[in-house]
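Every protein chain except one is present and positioned as in the full complex.
Showing chain A:
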Amino acid sequence: MTRRFPAFKAIVLREVLRFIHQRERFLAALVRPLIWLLVFAAGFRAALGLSIIPPYQTYITYETYIVPGLCGMILLFNGMQTSLSLVYDREMGSMRLLLTAPQPRWFLLFSKLCGATFIGILQCYAFLIIARLFGVEHPLLGHLTVLPALILAGLMLGALGLAISSFIKQLENFAGVMNFVIFPMFFLSSALYPLWKMQESSETLYWICRLNPFTHAVELIRFALHVSLSPWALLWTVLAGAAFTVLALWGYDPARGMIRKRR
């Protein structure tokens, strides 16, 4: 059997190198949540009153509330960026090189997913540090306990990106993904407002938010950042991650042929 570890390392390293070469991407990944945190939150803190809900045990500022949601946003954008780069790789041909390696296809895709998740987590930590410098603090231990939550959320959203990339035929179609995946997922979640607020205005929207896996990824991060665990969020995130992974593997199955569709 061909040795797998060198392949895994090389695929992850290549994702990291690619990320380093794209300085604009790193900057955008940091600036985007910071704008939400420093501008959007400043404007909305007065409009949105927050009651004490778990995991919080005291009144918190709005900035504190949205930090986990913005970590989720980083991972969501990162997942979609991965999807974009996979479609790009396919158009450019380097995907062929990857998929003709003598390794199981699930392993090659999983390695890609791990590389992408690793980069997403680096971005989250950079954001958490900057947020802290601006006075938005979380328990110090929370920065450690949030790691498994970020890994799980990152893998789930990365798997979503992977699945989407197998169904997008051309690079040009990617703008549609932004409109139909990122924005609904982000706004129909608990990232920016607690779900009880949503329930006050619409029961239907509330239930959509409850079913949205992104909500559960954000809640998983929120609880973990406060050194506690939401078992329900954990279960949903894992289940959604597994479902997206299966969908991605099916999308990349050579018998289906992701390249067959776009001759």
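The rule we apply is simple: contacts are C-beta pairs under 8 Å (C-beta built on N, C-alpha and C of every residue); 3 or more make two chains touch, one makes a residue touch a chain; residues count from 1.
The rule is short, and it goes like this: contacts and distances are computed from a predicted model.
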Record-based protein name (UniProt) of the chain missing from this complex, from "Cytochrome d ubiquinol oxidase subunit I", "RNA polymerase sigma factor", "ABC-2 type transport system ATP-binding protein" or "tRNA N6-adenosine threonylcarbamoyltransferase": "ABC-2 type transport system ATP-binding protein"
Per the touch definition above, residue among A:Met92, A:Met178 or A:Leu211 touching the missing chain: A:Met92
For chain A, the residues touching the chain missing from this view: 1-7, 9-11, 14, 17-18, 21, 92-94, 96-104, 254-257, 259-260, 263
